[in-house]
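Contents: one structure, followed by commentary.
The other protein chains are all here in position, but one chain of the complex has been omitted.
When the chains are written out, they are named A, B and C in that same order, and each has its own residue count from 1.
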Amino acid sequence: MFIIKCPYCGERDQSEFTHGGEAHIDRPEWRDDMTDAEWSDFVFLRHNEKGVIAERWMHAAGCGKWFNGLRSTITDEIYGFYKIGEKPPKVDTAEPATPAGELLGSGNDAVKVVAELSEGDAK
Amino acid sequence: MRNYSVMNLLKQGLKGHKDWEPAWGLSTTPKDSYDAVIIGGGGHGLATAYYMAKEHGMTNIAVIEKGWIGGGNAGRNTTIIRSNYLYDESAAIYDHALDLWKTLGRELNYNIMMSHRGVLNVAHDEGEARTIKRRVEANRLNGIEAEWLDAKQVKEFCPLVNISPDVRYPIVGGSLQRSGGSNRHDAVVWAFARAAHQLGVDIVQQCEVTGFKIEGGQITGLSTTKGDIKTPKVASVVAGHSSVMAKMADLKLPIESHPLQALVSEPVKPIMPCVLMSNQVHVYVSQSDKGGMVIGAGIDPYCSYSQRGGFNIIEEQMAAVMELFPMMSRLRMVRQWGGIVDVCPDASPLITKTPVKGFYINAGWGTGGWKATPGSGHVFADLVANDEPNDIAAPFTMERFATGKLVAEHGAAAVAH
Amino acid sequence: MSTYRLDKGGLIDRTKPLRFTFDGKPVLGFEGDTIASAMIANGQHMVGRSFKYHRPRGILGIGSEEPAALVQMGDGNAETTPNVRVTEQEVFAGLSVRSQNAWPSLEFDVGRMNDYAWRFIPAGFYYKTFMGPPGAWMMFEPIIRKAAGLGKSPTEADPDNYEHVNRHCDVLVIGGGPSGIMAAEAASLAGARVILVDESNQLGGQLLGETTETTLNDQEPVEWVVAAEAALRARENVTILNRTTAFGYYAENFVGLWEKCTDHLAPSDRPERAPRERLWRVRAKHVVLATGAIERSIAFHENDRPGIMLASAAQTYAYRYGALPGKNILVFANNDAAWTNAFALKEAGANIAGIVDARPSIDAGLLAKAAEVSIDLFPRSGIVGTKGHARVKEASIRTLGEDGQPTGATKQVECDLIAVSGGYNPNVSLFSQSRGKLKYDENIAGFRPAHSWQKETSAGSCNGAFDLASCLTEGVKAGTNAAIAVGFKEAKVASLTLKSNQKTAAETFELWDVPSGTGIQRAWVDLQNDVTAKDLRLAVQEGYSSVEHAKRYTTMGMGTDQGKTSGVTAFGILAQTMGKSIPEVGVTTYRQPYKSVSLGAIAGQHMGELYAPRRGTPMHEWHREAGAHFETVGDWLRAWVYPQTGETWQRAVQRESKAARTGIGILDASTLGKIDIRGKDSREFLNRIYTNAWSKLGIGKCRYGLMLKEDGMVFDDGVTTCLADDHFHMTTTSGGAAGVLSHLEDYLQTEWPDLDVWCTSVTEEWAVSSICGPKCHQLIADLFGDGYGPDDMPFMTMKETELEGVPVRIFRISFTGEHSYEINVPSEYGRWFWDTLMEHGAQYDITPYGTEAMHLLRAEKGFIIVGQETDGTITPHDLRMDWIVSQKKGDFVGKRSLFRSDTVRKDRHQLVGLITEDRSKVVDEGAHIIATSTEPAPPVPMLGHVTSSYYSPNIQRSIALALVKGGGDRMGETVYVTQRGNGEPIQATITDVDFLAEGAAS
Partner (left out) sequence: MTSIKAPFKQSPLGHRSALTGDGVQMSERAHLNKTMLRGDLETLGSAVASVAGANAPTASQSTYTKTCDVHWIGPDTLMVLAGEGEALADSFSSELDGKACQVANISNNYTVIELSGARARDVLQKLSTLDLDAAAFGKGAVAGTVFAHSNVVLACRLDAPDTFDIVIRRSHADYLWCLIADAGYEYGFDKQAIVAGETLRQ
């Protein structure tokens, strides 16, 4: 369960929120010549990015407001939240990776063990 | 020693088992080129390879797996197998799979512990009952074994379940597919790998596909963490990672990857004779041959590739178990885990060509693709070999999302396992 | 005193004997004992049988790491608990436990046959056989299943309670050994809110089993622990939880704690108001892991006999429990720590039959000390075999050559206990669950934390520090840093003087298994699942060489202990077999839970009556008093039918439905969703949300609307009323209310934030009584006077009025096609108003009708129910409601989808009516429609299905609604409705949906 920082109410448990899928999908204006494929892109197709994504949350049990958040779908690390209409904050998403290229903390079994341990790594 | 049998087991027993060969060979690096490359060593990918080799004579092919085979959803699923889906299109493919399951162990010479112990889907109110009855009747007319049971009959089939009318969500009845059941998921993966290997297929583990070579709209090869491979045909069967593959070919899919969790209790002596699923009291329960209650439920609401989900889902799942099986509270959860399920908006899969020639996708099985494994591999092999979907695969193209011809299986698939 | 019970020492109270039974035989224990320590004190090591070979299993460990000493606790069918670790369960008077997995008895177990066949049933043998003919597995499976499994599940409902508790804290310290105590001390001194948990009944960890040679501030270890605990407990900012396991470390420092509140007490001593178990859901700003290290065994031939125990456990039984685990103890080790254990056991009164040490060289000091107390030594040697049934009685020892193979003569040594130490594994399970990364440390031959992923610090032995001094300092450091990280200032922790001669396993010789030298080696790695070193080697040979494959092929580490004592040993053997390094081979994934947790605790109090809300309307009590039967609609309970005495519900539905069209029917419609919509752009908003146009709806006028999702499929419907030019009252389906509101808010907030529109749910503000029938306007007139009659108040209008000062909204809308009013009053007056209607309606024979009759009535009129006639695949056109899709207005949600090639198809399933040839035959809901009078062989081409079906008492015939392929163009066609295989399909004719229309039902 995540801690979601509602831009209006502050940090709350995920159980108070509804998830609304990928953020920043613009609903296309009606056009008579819009193709089925264009429309389907809006209704059905998703980036489903493996990496940092912007996603929608709604504070269902609290203020009822929709807002967006940035999260890595690799690690589930949360980078921040922002209001509808605002630009996503710039975040430093350079995450430590293993030699195999998998990010630390991802679900891949290759990264439960790290090969090298430098002093001070063990926190 | 290759062939598995009681006789050979006895012989090897006396020899300290020293002659058993590596089940699926020891390829550690891919060759420079193949006639086709299958990405993803899950159940579906390996089945695809097996049927390509067996039925289409394509033996110069490889399965490329980024981790260990069966480490994706194949290794995480609760193995509920049934074919009682609503629409003709789904019924056809799932029942095709169920038919193959029945003799698969023998065909592959590997005991996959296919147990046709019966799957119950219970209903808790009139609306649910109506939906289930509709499905049962559609199944019957499609020649798929299914029946409607009233609450008493549900209890007879699964004596453990609570059918008392004064619980919050009383059971009013349910559907039963007697030929449904479960099997040993890892064994299926290993069996397909072994059989494919014996037909000449290379199975390469710890090798991640990182990009495609596309020339003039035609796929010509791919790059991996173990070097480049030339090939005119690439079949992506990577379940949760399908969008990642698609992106490498500049495509977007109607798929979202969600965590789906499951858990198993400590082993106890057999008490649960069948698989029982409830949509409204969102949970499903079966008992593994080892004795653990294998319990699953719904997806986490967000997208993630982390193979983990929230504990709240597990908590709700357990409350649901108690509603159905109030004697289970003293059993203990020994392990929980998560997979990455590729969810399509209509709860039906994609078995499809793509705008890139030679690039095929099999994905979108979401929370319920295990049951389809052999059927999916079988028809997908056909598509990859012939560049045309056969009748069973045809409804599952990507175009359906533009035309609107969806195969909406939410009703059948809601706790879709 | 029992034979192995020491006269003094330990944390048991010898003045409080507690008698319990094991397999029905009485055992004497004392307060402070676990089942294990009491059994050991009585000389009994054999506890159960193993999973596969049914070999005798004894006690290996001291706590939650125990792999195989499991029992069934408690008798009866409801309160019995399987797989209880004897090393953790405290004894109480009257406790009854039984051995598991043995039949007919622990001593004589038929399953033992498996052991004789061991050669033929190696890891994964079942994959190589039982595969054909089809169905063969169905014959073998029951046998395999019966043989597997451990204890027995209860079969009756659990009478006990469980609960959840949430807590936030600054620093959560997991593990109450010396490291954890110091971490809690430091963090709490700094002012942090601290929770300290330990899974044992007492704080102290390994210190509880220390000899008194070790002192802290000149206090004996236990005294020091007691004092330190008292100091902590005295602080308001500290919570200490005993018998509480941190089982799951989840995202964002959410940690699940499992507290066992009553299982250690005799039933009569259990506090009446305490739950059996509590699940603490903790959010910690920082977590200190101080979970210690777990000793591991060494795999050698026949190392699975009862009486083969971990060396530290052996010492702990003697010192913490005053129970000597053996009187003639052979020690087998690859590190110094076990020597300390040997000396301590000797000190406690045991004879040490010898120390077998596999290392090429041994510290001179230790050798001297051993000589001093005249212990036989077997340097550079290993155990290659054992004897004994219920308890080990002899070991065979051989020297190990350079290559690790046994050489030279075999020496037999008698013993009644083998204390083994293969080194210690830092207890990194929670660390790894938190997604911290591990690193292999060759010195300790084990994995320890490298990179933290969350806000967490590992301290003490779980961090790889094995000596007490380092544990104490690391604890202080971790506690201090945690407090600082959370924002507190460092507080000086009083310094501590430590005296200790303890030797540690900080330098451990890598030794995973000992070859037997005979060609036959049955050396157990996983004692519970019967996995041997040979099984692991076979896995590698057969290509299951990844740790994950080997685990799944052999089931190593998949038991109830999750391989706590065996995991690293198995990885070591795999690495060795493959000629790889251990870090290359890696580890299997540590998953939650750290230790098995009751499903009941996970469910908490949210079961049974509290499983889900039972939402009732303001008139709920009335329905109940009237003998209604209810149906569940989501969380709602709705009156479904009101059978009278002696009446079947079917008859009741007929009676109710008839009354609603001949006299007055009354329905409680309060559950309908209601949304107050206000703002100057409300009309525009409704235009975009509904398929039809709302620009011109006058004040006081009502209109029916359909809502779609963007995919063009019907999502909800309802009547919306204009209260003022900028004010509307929307109704939704009962089940859809919450979904609709969030749908509206979503569009308002994210798509059209420029619209001046506000929405508020008022579903429960209003109680809704719906009256219906030819006489209902008379009742309205009786109560409200003139102005509401059919001529005065047009259909689809609303009037606001008052009754006895209570505000009332009267809607002239109808879901039955009959003359009808939906009357809203504030919910608190709901019952009063309903009573009033009933009282004044009596003269018209007012008849309450339930949702079933309501469904029937609307079906007579051909009105749809979203979710019954629709299933997420149905467009307004499919419902043949083209009239409701405005051609004139602009875009609305879902509009574009209605123009896709599939949605404009002519042969889509469309809603039609069906009347059966035989008017008395009611078709099944969910039945399918086919073209032929008999069913051809499957697959039978299906034309559609029946969505609603009733016998209509009003038109006195069977009626049905159905979705039929191209149905709109098939009026008058004959079709057949299947009967679930019970008889020939029923002949029917396709009609329009309004069965009340003139001539419709003829």
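Before moving on, here are some points about what is shown:
Keep this in mind: a residue touches a chain if its C-beta (ideal position, glycine included) is under 8 Å from a C-beta of that chain, and two chains touch if they have at least 3 such contacts.
All of these numbers come straight from a predicted model, not from anything done at the bench.
Every visible chain touched by the undisplayed chain in the complete complex is listed here: A, B, C.
For the options C:584, C:609 or C:917, the residue in contact with the chain missing from this view is C:609. For the options C:156, C:269, C:442 or C:765, the residue in contact with the chain missing from this view is C:765. In the complete complex, the residue from C:792, C:828, C:882 or C:969 that touches the missing chain is C:828. Only one residue in the set C:698, C:785, C:983 or C:999 touches the chain that does not appear here, and it is C:785.
Contact between subunit B and the absent chain runs through residues 125-126, 151, 165-166, 170, 172. Touching residues on subunit C toward the chain that is not drawn are 163-168, 193, 273-275, 281, 283, 605-606, 609-610, 612-618, 624, 627-632, 635-637, 640-641, 649, 676, 678-680, 756, 758-767, 782-783, 785, 803-806, 826-833, 835-836, 839-840.
Those residues of subunit A that touch the chain absent from the view are 8-10, 12-13, 15-16, 59-65.
Following the convention adopted for this analysis, only the chains that are shown with their structure count from here on.
Looking at subunit A, residues 1-2, 18, 36, 39-40, 43-44, 75-76, 105, 109-110 sit in touch with two or more other chains. Residues of subunit C found to touch two or more other chains are 250-251, 254, 548, 589, 711, 897, 900-901. Listed in rising order, the residues of subunit A touching subunit C in the complex are 1-3, 13, 18, 20, 27-30, 34, 36, 39-40, 42-44, 56, 58, 60, 64-66, 75-76, 78, 84-85, 96, 104-105, 109-117, 121-123.
Across the interface of their complex, subunit B is touched by residues 51, 77-83, 119-120, 122, 125-135, 137-138, 141-142, 144-146, 148-158, 160, 162, 164, 248, 250-251, 254, 256, 281, 519, 538, 541-544, 546, 548-549, 552-553, 555, 558-560, 562, 589, 591-593, 596-600, 602-604, 606-609, 611-612, 614, 631-633, 711-712, 867-868, 871-873, 897, 900-903, 924-928, 930, 935, 937-940, 942, 945, 978, 980-981 of subunit C. In the complex of the two chains, the subunit B residues touching subunit C come out as 4-6, 8-10, 13-14, 16-18, 20-26, 68-71, 75, 88, 102-103, 105-106, 109-117, 124-127, 130-138, 140-144, 148, 160, 162, 167-170, 184, 186-187, 190-191, 205, 265-271, 287, 289-291, 308, 310-311, 314-315, 318-319, 321-323, 326-337, 345, 400, 402-406, 408, 410-411.
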